[in-house]
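Encoded as structure tokens, the structure appears first; notes follow it.
Omission of a single protein chain aside, the complex is shown with its protein chains in their original locations.
So, chain A:
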Amino acid sequence: MKKQLVHIKGTKEGLVLRLDDQCAYAELVEELERKVSEGGIDSKVDVQLYLGYRYCTSEQMTELIQIVQGPGKMLVSNVHSEVITVEECNHRMLENQCDTYVGIVRSGQVLKAEGDIIVIGDVNPNGRIEAGGNIYILGNLKGMVHAGVNGKEDVIIAASHFLPTHVMIADQIEVMSNEQPIVLKNADQLFAYINSDGKISYNRLQDFRNIRPLLTTSKGGS
């Protein structure tokens, strides 16, 4: 008997379609089309696709989804795959890593990072930092900072001396000319974040653990 390329299994959440990851793509498409058109399904049902270790380009992915959804009875809710490309993997690693920059970000310089960045040194007026993640500055922050460039809103900007000209988080921008009372009082050890109202606000680093408790990754201190 020929090996089955598409396994269909019923679960509480709907159907699970397990696609063989060893055969040729064309064969798989053929078999999938046949299985799907066999019918026997009366009402609408959610389907999850398991691709296994087969790498599908986004065009192939949409083709498979279209085949399954073709008869109109089945709706693909999720596609699982065990593999990603090196490019994607590198990108994810970059987004999660923390870069370190030692030196001064001077007027006119732009420092960019995919993920978090630690700057050991000052950020001078007109200097600019753009990071996909959080920004930590061990020095005087007197320039412009933009955290969450790609739209991440749960990021923060912290500095040992916090006197920036512009603070940007995700798509929000704050010009520091309308001085914040907390910054005016003492610019030491502050951080900026987006509060529950969706506005940029500032607080002492001591309060950091109450505002972003999830950022901690180490459980130290016995």
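Just so it is clear, contacts are C-beta pairs under 8 Å (C-beta built on N, C-alpha and C of every residue); 3 or more make two chains touch, one makes a residue touch a chain; residues count from 1.
To be clear about the criterion, contacts and distances are computed from a predicted model.
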item: Identity of the absent chain, which is to be given by its UniProt protein name, from "ABC transporter permease", "Septum site-determining protein MinD", "Aldehyde dehydrogenase" or "3-isopropylmalate dehydratase large subunit"; value: "Septum site-determining protein MinD"
item: Of A:Met61, A:Ile104, A:Ile118 or A:Leu163, the residue in touch with the unshown chain; value: A:Ile104
item: Among A:Gln60, A:Ser81 or A:Asn124, the residue in touch with the chain that has been omitted; value: A:Asn124
item: Residues of chain A in contact with the chain not shown; value: 103-104, 106-109, 122, 124-127
